[in-house]
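Heads up, the thing below is written out as C-alpha cells.
A protein chain is absent from this complex, but the other protein chains hold their places.
Our next item is chain A:
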Amino acid sequence: MGKFLARRLLNYVVLIFLATSFAYLLAATNLYPRGYFEQMQPPPSPEAVNAQLDALNLNDQTPIAQRYLTWLGGIFTGDFGKTIQGGDVASQMWMKAGVTLRLITVATLLGSFLGIAIGAYAAIRQYRAFDKSATAVSFFVLSVPTVVIAIVVQVLAVSINDLAGFQLLRYSGEYTAGFSGEWYELLLNRVYHALLPTLVLAVALFAAFARYQRNMMLDVLGADFVRTAMAKGLTRRKALFKHALRTALIPTITYFTFTFGALVSGATFTEKIYGWHGMGAWLIDSIARHDVHVVAAVSWFMAITIMAASFLSDILYAWLDPRVRV
C-alpha cells in the first residue's frame, strides 16, 4: 500500500512538473509582454523597455531556454517570479488561492450535501413524484451552462433589489470596499457577498451530485446485502442508512474530491462575473496583460489541486472500499 502510494505520488510530481513547464513555455512564446510596456504613455525608449523586461526575466530577445532555466531555478526556491507590474507572484498567489478555495469549499460542501441527500431520497422513492421532479430538475440544470446560471442569478438579484428599493442582495465584489468594523461585522459582510456566487456554484454541483448519487443508490438498493439487512430484522430506516447509503457513498466521495480539484478552474466564470479576485479571474486578467509568470503560477496551482484531489481520492477509495487491495 505504502509503496503503491509512493509510486503514485512520484508520478503525480512528474506530471505537475511537466504540466507547469508546458504552460510556462506556451505562455512565454505566445504572450507578448513587450507590447504591454511599449503601449505605455508616454512611450518608453526601447532601452528602457529592454531593461524592464530583463529585470522581470521576460525579455523575448533572451533565448527561451535561458529564461526557462532562470524561472525554473526560482521555482525550486519557492520564487514564482514577478508579475508584470513588478509585484511578487508567490505572495499574491496565496491571497488569490484563499479566495478561490473559500468559495469552492463552501459551494462543494453545500452542493454535494444537497445533491447526495436529494439523490439518495429520490432513489428510495424511485418513480414517485419526488424522484421524477428531482431527476427532471437536475437534468435541466445540467443542460444550462454555469455562465448562464451566473448571469441569470445576477439579473434576478438586480430586479429583486429594484423591487425591494435598496440593495438587498450583493452581486459584485468579495466585500464592501473600505468597510470597517468589528470582526463579526466584517465576517457578516463577507458572507453577505458570498451568498450569490456560492449559490450559483452549488446549484450546478447539486445537479451533478443528485444524478450521480441516485444512480449509485439504485445500484446498491438492489444488492443482496441490503435485502439481508432487511431480512435479519433491521428497520427500513436503519438498513437504508447504515448499509445502503454508506456503501453508495463510497464512489460519491471519490467523485467529490475529483470535483473539488476540477472546480479551481471551473469557478473561473463565477469569480469573473461576480467580481471576486480569485485564481480564475486572476488568470483571465493576466492573459490580457501578457503576464507570463502569473499564467505559469496559476497553471501550477491548478495542476497541484487536481493532483492532490486525485491522490486523495486514491487513498480514500482504498480506505473505504475493502475490496480494493493494492
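Rule of thumb we're sticking to: a contact is a pair of C-beta atoms (placed from the backbone, for glycine too) under 8 Å apart; a residue touches a chain by one contact, two chains touch by 3 or more; residues count from 1.
Operating definition for what follows: contacts and distances are computed from a predicted model.
One chain of this complex is left out of the view, and of "Aspartate carbamoyltransferase", "Oligopeptide transport system permease protein OppC", "Cation:proton antiporter" or "Ni/Fe-hydrogenase cytochrome b subunit", the protein name its UniProt record gives is "Oligopeptide transport system permease protein OppC".
Across the entire complex, the residue among A:R34, A:K82, A:K96 or A:K272 in touch with the chain not shown is A:K272. Here one chain is not drawn; of A:F4, A:F140, A:Y192 or A:W319, the residue touching it is A:F140.
Within the full complex, the residue among A:A51, A:V106, A:I124 or A:I151 touching the omitted chain is A:I151. Touching residues on chain A toward the chain that is not drawn are 11, 15-16, 18-19, 22-23, 26-27, 30-31, 126-127, 131-132, 135, 139-140, 142-148, 151-152, 154-155, 158-159, 214-215, 218, 222, 265, 268-269, 272, 283-284, 287, 295, 298-299, 302-303, 306-307.
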